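Excluded from the complex is one protein chain; the other protein chains are retained at their positions.
So, subunit A:
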């Protein structure tokens, strides 16, 4: 009791965010069963749509897997960004964030830590479910480089989109509300993109939207990279979307945080 470890150092917002990331991931280490939870939704979306609907849509499920396999995985993970909102909502219900908010810690770090931890989980799911796709016959012409570049843009896109869920988690009144947000927003967004349908098959007015839909930019970028082609306009559009989403939702989230925790 006589010894007391003291320090006068401080760490910057990124280091603090890294600590928060580690904190969210430590609970995975304590409860490794969570590792299975993360892959279930994207894996079931991939397998059920490929096997049960793929043949009807493209003649054979193998043809469908080649066309839509990777984007289906990305879509499954896109739905999983809801976990960022739910996780944050759960944190806010306990006293943890009261303590953290009353501490000299960057607000951005507290939120970014949650997003970064979820990215690690998404990356894990991406690799596992990607492996499943490989196992049932998917091959990328772009090879390892194409796959690595695709993984990178998917994680980048998901991390930008997760900030929308940070805002939802901070402003929602209940878990049900967050789930409703997911169904009413993410699903129409996903189904009006080239994630797993071709633009020409959509009704006329929706075609216009499908062309500018960020998920179309993601799907097109993924196809280009996986095919081993040089990235072009679609990749720029995707990066533009990521920057725009971050530019809008990071400040909005910080404002919502201030309102929620210091009202």
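Observations
Note that in this section contacts are C-beta pairs under 8 Å (C-beta built on N, C-alpha and C of every residue); 3 or more make two chains touch, one makes a residue touch a chain; residues count from 1.
By definition in this document, contacts and distances are computed from a predicted model.
Taken from the listed names "Chaperone protein TorD", "L-beta-lysine 5,6-aminomutase alpha subunit", "ATP synthase subunit c" or "Oleandomycin transport system ATP-binding protein", the protein name that UniProt assigns to the chain not shown is "Oleandomycin transport system ATP-binding protein". Checked against the full complex, the one of A:49, A:73, A:100 or A:245 touching the unshown chain is A:100. When the omitted chain is restored, the residue from A:30, A:56 or A:174 that touches it is A:30.
Interface residues of subunit A with the unshown chain, by the touch rule above, are 1, 3-11, 16, 19-20, 22-23, 26-27, 30-31, 94-96, 98-105, 261-263.
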